[in-house]
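First the structure, in the form of structure tokens, and then the observations on it.
Of the protein chains in this complex, one is absent; all others appear in place.
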Amino acid sequence: MSELLTELLVNALTLGSLYVLVALGYVLVYSVLRIFHLVHGDVVVLGGMLGIGVLHLLGVGGPRGAPAWLALGVATLVAGVAGAVVSWGIEVGVYRRIRTRSRLTPLLAALGLSLVLENLLLLATSKDPIPFPVAAIPQGYVEIAGVRFLHVSMVIVGAAILLLGGVAAFIRGTRLGTAMLAVAQDAEAALLIGVPVRRVTAAGFLMAGALAGAAGVLFGMYIGSLTWFIGSGFGIRGFSAALIGGLSSIVGAGLGGYVLAVGEIFGVGLRLGPFQLDPSWRDAIAFLLVVVVLIFRPEGLLGGRAYTWQVRN
Amino acid sequence: MRSHGRVSGVVLIGILAVLVGMLPGPAWSQAPTLKIGLQGVFSGELAAYGDRQKGGVLFALSKAGEIKVGGQPVKIELVYADDQGSGEKGPIAAQQLVDARVNVVIGPGFSGPTASAMPIFRQAKIPAVSPFTSANNLAIIGGGWYFRVSQRNDCQGEVLAEIALGLGGKKVVIVDDNEAYGSDISKSVAKNLQAAGVQVVGQYHGALGMTDWSPIVQRIRQDSPEVVVYNGYHAEAGRLIQQARDRGVTAKFLGSDGILDPGIFKVAPAEKLTDVSAIRTIPPAFVEGTASSEYKRFQAEYPPFAKAQKLSITDADQYSAGAYDATNLLIDAVRRAQSTDGQAMADALRSTSYVGMTGPFQFEANGERKGCRISYFRLVGSEFKASAKPGQ
Partner (left out) sequence: MAGPELTAATAVTDGSGPAVPPSPAPRLVVVFLIALIIVLPCLTRGGPFGFALVPDRWVTVGVLGATYAIMALGLVVVTGWSGQFILGYSGFFAIGAYTYGLLNSLVSERHWGAPLSIPIAIGLSVAVALVLGLATARVRGDYFALITLAFGEMVRISITNLRDLTGGSAGLLAIDPLTLGSGGAAPAITSAVGRYTTGWLAVGVLAAWLALVRRTPLGRAWVAVREDEEAARAVGIDTARAKLVALAVAAAVAGLAGCLFAASQLSLVPSTFSMLSSFIVVTSLVVGGMGSIRGAVLGTVLLLAIPELIRDLAGGGAGLLDYQMLIYGLAMLAVILLRPGGLASEAPQGFRRTAEVVPDPEPTRGATLRLRGLQARYGGVVAVAGLDLEVPAGQLVGVIGPNGSGKTTLLNVVSGFHPPAAGTLELDGVVVNRWPPERRVRAGVARTFQMNRLFPGISNAENVLPACDTVDAPPGLRDLVGAWGGAGRRDVRAHARAIACLGEFPSRFPAWRWTQLPTSLSYANRRRLETARALGARPRLLLLDEPTAGMNPVDRRELLRTVRRWADGGTTVIVVEHQLGALAEVADRLIALDHGTVIADGPPREVLASPQVVSALMSMEPGLERASAR
């Protein structure tokens, strides 16, 4: 029994870390602009694919290629910059120009953008998966209670926790971070006390995009390849994680990611007597979790307490 | 009032003229035409299948020589209709072909649109010869107007069960991608395995495009089968096998047709894909080198032909072979029926005994092709090697 539990935990930890990496971006964008940035998953894939391109350019694994760690670093950097630029471009080009007051219009715009971005990726690359250079993927594993914890997974988990901590520390510790908190609570008030709201918003998107790019390289490394359409799947999962944890909380993104993964993995992995759910129900479980949280605690597990009495805007 | 009458008179004459103009013209006695409709996927990510369909048909036509009906040479016309592989667009593409008054259809390429298009072809009395659809229940919908050239999924199920047994499977796990094709085969494999007394310890379903297979790998480790049968396509299979091997699964992997595609190496490195084999719905004669000279000629001449046609896929694979055979089967039927009428062709098809490149053709009453012709391949290094089926 303990081998089963260990395996489920290892899987949940890894999957959860993947979700966290994406969820961070949603929280950042929601704090500065209060919208559901549902195109974020595709930005992740974009960054990852660019990263793969860089790795090939640097000849990783080849005879005269750069050492893997250096190449990965450069790839992540490039991916991060690309993600930041695209993300910021979306804010300036689309979100900023939306004039209606409804909160759903940006959501529809994001979905439209997702369609556009995915199809552009398809046209730019190919319908087939783009392989991540094997030489840049750490092989090897550590065995715990009969279960293999892959080195790659450890990198993912480590990166997620590091980034989570880093972003949280940034928000709490720096002036820009505090400005973001102010804008997150009340953009109009922040404007009135002199916070450069436009610049803070831009910074939020740049950060989210940079994170997306880095996450993309990590995704590519873990999955072993990237395909043009997988962005929306991870996007929705990451968004669900952010909703569960609380869209206004960075740490919430972290918690949400792991809660979602645990629910998903344990939901289809645990055995109750003879009864065990088929793995094809994992998506339904993930959605159910989100629905339950949204009904009973819409602000998320770690979100601020919402008044039952609505204040207009 | 007089001008009123004049105006209305002119208008009336004008309307009559237009109406007369719209009447269908008299039928000239012209050379018989065989209009072949090609319904398939000609756009999007699956367009390669449409290219194979097109290539096979064009190649067959180029080699067919003259076809005579009633002493007169038949003019052949091709009409294309894109259904994007989707069941929703099936009827629309089918209607396009019916509008164009095709006599017969080669296609549709995919099972989904075939299911939704067949009622339209049935009503229009147009036989459809399907080069590579595989869903099990299409004949029911076809109502006698559907003829299958390819192998249906039950065939694969039978053979996969046999091979799994031959690979030493006493406990077998079946995995698929929860799609129509994969789950159809899985059902058949399970049935055949159980009939042979093998224990099917688990049947699991993933999803198309899924990247994290850890729950299923966990189940496989839990069940510890000797053989895992995967039914679906290469991208998912590759990911599953890599993740399974990474986590210490030692079972043998056996896949349906669709696994052994060079694209599998884009998803997983060859060194992880160990102990992997799969079947292909190609007649063993093709791979054993005992195929007819017709096939040897096909292998030699098709690729350059396809390249000249600017098709994206130029391999002489089972899809283009299927389309090639479908076309020739059709031409044979036309020759025997001596007519391009739909009903006559359907009757001729039903009673055919044509021997095609993929083997002899004989149809059941419902249009299913008799017999299964399946080859077995092993993945060795980064190559697919044809092999004898284990346990035989």
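For clarity, chains are labelled A and B in written order, and residue numbers in each chain start from 1.
Note that a contact is a pair of C-beta atoms (placed from the backbone, for glycine too) under 8 Å apart; a residue touches a chain by one contact, two chains touch by 3 or more.
As the structure is a computational prediction, the values presented were derived from the model and not from experiment.
Interface note for the absent chain: among B:123, B:199, B:343 or B:382, the touching residue is B:123.
The omitted chain makes contact with just one of the residues A:10, A:109 or A:136: A:109.
Of the candidate positions B:43, B:72, B:199 or B:353, contact with the unshown chain belongs to B:43.
In the full complex, chain A touches the omitted chain through residues 36, 94, 97-100, 103-105, 107-109, 111-116, 118-120, 123, 243, 278, 280-281, 283-284, 287-288, 290-291, 294-295, 298, 305, 307-310, 312. Residues 22, 24, 42-44, 47, 50, 79-82, 84, 86-88, 91-92, 95-96, 98-99, 111-112, 115-116, 119, 123, 135-137, 140-141, 178-180, 182-184, 205 are the ones on chain B that touch the missing chain.
By our rule, only the chains that are shown with their structure count from here on.
Averaged C-alpha coordinates give centres for chain A and chain B that are 39 Å from one another.
Touching chain A in their complex are the following residues of chain B: 45, 178, 203-207, 209, 211-212, 214-216, 218-219, 221-222, 235, 239, 242, 246-248, 263, 265-269. Those residues of chain A whose C-beta lies close enough to touch chain B in the complex are 4, 7-8, 11, 14-15, 18, 122, 127-131, 134, 141, 147-148, 150, 223-225, 227, 229-230, 233-234, 264-265, 268-269, 278-280, 282-283.
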